[in-house]
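The complex appears here without one of its protein chains, the remainder shown in place.
By written order: A, B and C. Residues from 1 in each chain.
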Amino acid sequence: MLKKKPAGSGQPIVKQIQFADQKQEFNKRPTKIGRRSLSRSISQSSTDSYSSAASYTDSSDDETSPRDKQQKNTKGNGDFCIKNIKQADFGRREIEIAEQEMPALMALRKRAQGEKPLAGAKVVGCTHITAQTAVLMETLAALGAQCRWAACNIYSTQNEVAAALAEGGFSVFAWKGESEDDFWWCIDRCVNLEGWQPNMILDDGGDLTHWIYKKYPNMFKKIKGIVEESVTGVHRLYQLSKAGKLCVPAMNVNDSVTKQKFDNLYCCRESILDGLKRTTDVMFGGKQVIVCGYGEVGKGCCAALKAMGSIVYVTEIDPICALQACMDGFRLVKLNEVIRQVDIVITCTGNKNVVVREYLDRMKNGCIVCNMGHSNTEIDVASLRTPELTWERVRSQVDHVIWPDGKRIVLLAEGRLLNLSCSTVPTFVLSITATTQALALIELYNAPEGRYKQDVYLLPKKMDEYVASLHLPTFDAHLTELSDEQAKYLGLNKNGPFKPNYYRY
Amino acid sequence: MLKKKPAGSGQPIVKQIQFADQKQEFNKRPTKIGRRSLSRSISQSSTDSYSSAASYTDSSDDETSPRDKQQKNTKGNGDFCIKNIKQADFGRREIEIAEQEMPALMALRKRAQGEKPLAGAKVVGCTHITAQTAVLMETLAALGAQCRWAACNIYSTQNEVAAALAEGGFSVFAWKGESEDDFWWCIDRCVNLEGWQPNMILDDGGDLTHWIYKKYPNMFKKIKGIVEESVTGVHRLYQLSKAGKLCVPAMNVNDSVTKQKFDNLYCCRESILDGLKRTTDVMFGGKQVIVCGYGEVGKGCCAALKAMGSIVYVTEIDPICALQACMDGFRLVKLNEVIRQVDIVITCTGNKNVVVREYLDRMKNGCIVCNMGHSNTEIDVASLRTPELTWERVRSQVDHVIWPDGKRIVLLAEGRLLNLSCSTVPTFVLSITATTQALALIELYNAPEGRYKQDVYLLPKKMDEYVASLHLPTFDAHLTELSDEQAKYLGLNKNGPFKPNYYRY
Amino acid sequence: MLKKKPAGSGQPIVKQIQFADQKQEFNKRPTKIGRRSLSRSISQSSTDSYSSAASYTDSSDDETSPRDKQQKNTKGNGDFCIKNIKQADFGRREIEIAEQEMPALMALRKRAQGEKPLAGAKVVGCTHITAQTAVLMETLAALGAQCRWAACNIYSTQNEVAAALAEGGFSVFAWKGESEDDFWWCIDRCVNLEGWQPNMILDDGGDLTHWIYKKYPNMFKKIKGIVEESVTGVHRLYQLSKAGKLCVPAMNVNDSVTKQKFDNLYCCRESILDGLKRTTDVMFGGKQVIVCGYGEVGKGCCAALKAMGSIVYVTEIDPICALQACMDGFRLVKLNEVIRQVDIVITCTGNKNVVVREYLDRMKNGCIVCNMGHSNTEIDVASLRTPELTWERVRSQVDHVIWPDGKRIVLLAEGRLLNLSCSTVPTFVLSITATTQALALIELYNAPEGRYKQDVYLLPKKMDEYVASLHLPTFDAHLTELSDEQAKYLGLNKNGPFKPNYYRY
Partner (left out) sequence: MLKKKPAGSGQPIVKQIQFADQKQEFNKRPTKIGRRSLSRSISQSSTDSYSSAASYTDSSDDETSPRDKQQKNTKGNGDFCIKNIKQADFGRREIEIAEQEMPALMALRKRAQGEKPLAGAKVVGCTHITAQTAVLMETLAALGAQCRWAACNIYSTQNEVAAALAEGGFSVFAWKGESEDDFWWCIDRCVNLEGWQPNMILDDGGDLTHWIYKKYPNMFKKIKGIVEESVTGVHRLYQLSKAGKLCVPAMNVNDSVTKQKFDNLYCCRESILDGLKRTTDVMFGGKQVIVCGYGEVGKGCCAALKAMGSIVYVTEIDPICALQACMDGFRLVKLNEVIRQVDIVITCTGNKNVVVREYLDRMKNGCIVCNMGHSNTEIDVASLRTPELTWERVRSQVDHVIWPDGKRIVLLAEGRLLNLSCSTVPTFVLSITATTQALALIELYNAPEGRYKQDVYLLPKKMDEYVASLHLPTFDAHLTELSDEQAKYLGLNKNGPFKPNYYRY
């Protein structure tokens, strides 16, 4: 089943079943190249293998479905559905640790002691349920919001964290290992409550939004806006908008500068090394590597591997990115020019069938093949499932595919995203995302009427700058302030925004 | 006089005299931070000190003004005004050498053997007159255009190149060391010719455009468009457009991706090292350096110095760029935190009074101070011209400013742009600019009516990509082509454009 | 127990018990700073947590001591003692995979098809028993040697590999989890066999050598030499030599150039990142790190972290290394200058008490502390075991030490070697070590009488160069050969050695 449903890498198959009429829309890919959703970041396998202690308690859990249990927290509240409320203490500790690395949200809480910018907000959310999300939810509460929450992924919920949230009074409906039916049942429980109606949506992947569209379209009358954070969800919103069906303002937080740089360039610069090491223990020095695609992800991978002493080749379709690769010191080649000689092949294109069987056939013995791009289409893994090739699982996430002549290809994560399957996402990156989400909620909730129409918006640059500024103290970084004279000279407000919208950073 | 008129670094003082009514507009700086005009790139000093053999013939020239000479080329044509037609052979060799490093223009010429996309175009140009410009002009001619040309800077003309152009039949009006009156006289001679009227303008700094606006506004009836390449000129065009006074379409080639990255990031990464070495022979290893501003220019400077073993601090006003500096491994500080300890201070802000007397007073003995940013306002050099400080010129472009206690500050280029004054601009960078200019002319000249209105446009992304693709063969770089299936999957045309307009590269 | 006996990081406690008279000698540390023994590289924890599939079969093993079992391989041979002969197939596959990454040994085997340079050699060995060691042993056999083998570490034996070796006819005495008594019993079984006497010793740590000195000193009459590969073992040999007690030639392979560079600089450049990521998932970008010591290990750590965007400070006691740190772009400080501000503290000194309680008290909340140097003395971990501090084990190898005010220090591997405890050693590095060992055996065994006296020798440079040359094909690297004329000009033999002994590389 794992093989058929690549958790953490795209659209759960379930949607194709339940909403066949919408299938086409979901299957279209976003036209924005080089993006990826870290929001779907904690796949089953990575949780299993490498994550923190949280997961080891799972094995002691019983097999009863949470939906069949009677659950109450210590205050007698039972408006939630999770795996095991007894794990709350453990989850609380995880949350406390996460708090230490999410200083921006903690700073928002402090400022909220006076004003409550989300007072009256009723937020319904559908995201991964992790310690970092818990810090976000408790921040929203501190800012005045009521929250009800479901998971956007059937595998990614940290049960202990869900328990801590439930114990803290949040109405959470999520556990690790939900069935497809459970998944939609949980979402429905968040939304469908007598006497309570959400006025804000925080979504990650668009499933929650979709459900409300399908089942409770009238709710949108009271909803002030949607905040969406994934590539997929944003794509859906743009489709709705284009079709004239978007009935509230939506904020695309996926494309904010800060989030993009951290999700792609900065995070991948580290996770390519981490993912390769954890799975293969390969030594980078002297290795010949080809990186397909020189967008932000490719740039991060190339910089890291070059720094570790690898010899890196790049392929590109876009001449501008290609010229950047040249100026950054990488030979720009076509894949077939070097396929016989490279030790590692990494795809970062967002495209499909970049590494096809023909190339796999020509790789040398021991070549490592992995995907850092979007979804799991870049390597044509299906072409390797033929009778003459033998698959051998040598570790979690690592398969040897063996040719009749004995040649072995080392395929990682079956072609799914290496950085999500085989490495972890630093809390700091998640902090940037969560802060962006919180600010987007505040902006949409408090915007004067007319500022936002029924369209998809990018986060105002000033707020993007604000997110960045909240994270500078982590680095003990000291920002310079413009003098009045300088601000005048530059024609800028002293508090920003400091750059035109088209600035490339 | 040199001190009063900072050659190569901004607006010639002359304009303040002749068009006092426009003064305010000219003095305003562009609101785009972090840009700089390489178009004004070859200042007197750099030509004097380091450039190729071209300059050494100058000393043998007589003192008669070119305007007072009767000049004819070997074919009897006399419609030009230059220093000395006898230098044509020497200039031709310079042009030939430049041709070898401007493959994109040569490729355009080849393609023009069949079609002549500029047939009928009458281009009046005002740019630096260098070997690289000559390659551009001869390319335009090969594409079908007639050209008349003046210099945009009174110092930057390479007389030998001007001679070769005149010998080749171009109507060139330019020489090194024009007076302010000469400057406008030359421009006027380009434009004001009986029986000939331009239909395209190629400008660098806006002086030519300005002159036509002032003197021959009716000419705009036949003009199909303006191509402008400098920050200053583009700023003027946006002002005109805002004021509703722009009467033809204008193409802002300054802000094309390729040009920006090469003018700023890639070029400054090399020229900061070159400029500092040529002027001070300083050893970079172990030096503590502060770079003010982390835009493209600052990023280039920081990367280069870090790679050479310097310890680099960064100041920023924009929290997003500040966060980038952190992630790239630089301590983000305020200038006053490290001013006492640094060995080198580099400004890259586009701002004014970034390094003021207070900081200069606190620098340690031997500290080097220079400017890589926009214009000459970043270091408050005026504040150093006080009686208690002694200035000592120790080399061309290098002053020791000496405090009463003996402390010496090493001030480079009197605070003007280091990279323009003390290093050179590689032909490859100029090739990218010139190709962009040529394509912009072709686009504007051939655009169907209605595509461009009386506004300022960026070069279409597809043409930006085309400029890049023409430069890839220099690196023996091989672009990958999309298959039909992949193009469909990505929703892209196989020939581009490959990215949305807001893509950040 | 784990806490009391730091596996893989130094001298097993057992020796202090059994040979109290030798204790002092063992406790002395080597005078060579900056070395470390990768030979003791596979600690229990790293095997447990991250290693290949090999380990998961352990859990199914029964609890009977191997010493109490009757064991025979399929050919009826029973001269071995291992955990479970049935694991042989699994171990064989592990060996085959290792063979692919140990091309140098495989090349030696090929050359041995004609000549058998170790014909007649009876090698007794005491090293880690891993797949890589198996490739070495089978190579020695192919070269003509008979081998008997024990483990040099009670935890590091891969039982499956031991089974495969036993099945293949090797007399192996080793299993994972030996008791101290088992440890010496196994060594004795290797040596003490009627009708068989070793003539070569391959040791890693000196325990085998020590045992023979103690129990069977007469054996040295027939022994042609000792090859020793660890810092500790080499140190013991130098002590013996100094005391005039060394009675056969010994080869110090620890200090060969190639081994040193790979064990320290190249390997640590990668393992510092790997070790930190696997244990803490920390993001390197923007982090402030102090690296104590700028020898080869420190240089590797600094280079890697700088490349990942960390801001790195260095401490040093040696002014030459200190000056190198400066020229490489690192601020040279004393630990107390930055201890309050750094995010990560890494020791690479080979010294003791580099990070003492006083510094630990002043670190900021969340500071990560780890050791990449020699043994486990660099961080004064004992000082943290006081009542007012709380220890919390948050993951394998990760402890939070919590101060009364809530401050947490993240201590990795309890101060033992991070790279051995929390990352893996690439096979390629082990290949270089194993090849060096094999060549040293060949050299000592075949040396004409008188070439080596009763002293400790470094591997001849020519053999060091040979080891390197055998590993170049891995990188498809093509060496240039000197022409006769050039060799004459340089005064060199065309086949090397190419450098004087004091060359620094």
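The criterion applied here is as follows: a contact is a pair of C-beta atoms (placed from the backbone, for glycine too) under 8 Å apart; a residue touches a chain by one contact, two chains touch by 3 or more.
Nothing here was measured: the structure is a model prediction, and the numbers come from that model.
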### Query
Where does the absent chain make contact, in terms of the chains shown?
A, B, C
### Task
Just name the one of B:Q341, B:Q454 or B:S483 that touches the chain not displayed here.
B:Q341
### Summary
On chain B, the omitted chain is touched by residues 50, 52-53, 97, 100-101, 266-267, 269-270, 273-274, 277-278, 281-286, 288, 303-304, 307-309, 341, 365-366, 394-395, 408, 423-424, 426-429, 474-477
### Task
For the chain that got dropped from the picture, name the residues of chain C it touches.
28-29, 31-33, 255, 257-258, 260-262, 266, 296, 315-327, 331-335, 337, 350-354, 377, 464-466, 468-469, 471-472, 475, 477-483, 485-486, 489-492, 496, 498-505
### Summary
In the full complex, chain A touches the hidden chain through residues 285-286, 306, 308-311, 326-331
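Everything below uses one rule, namely that only the chains that are shown with their structure count from here on.
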### Query
How big is the gap, in whole Å, between where the Cα atoms of chain B centre and where those of chain C centre?
58
### chain B residues counted as touching two or more neighbouring chains
326-327, 331
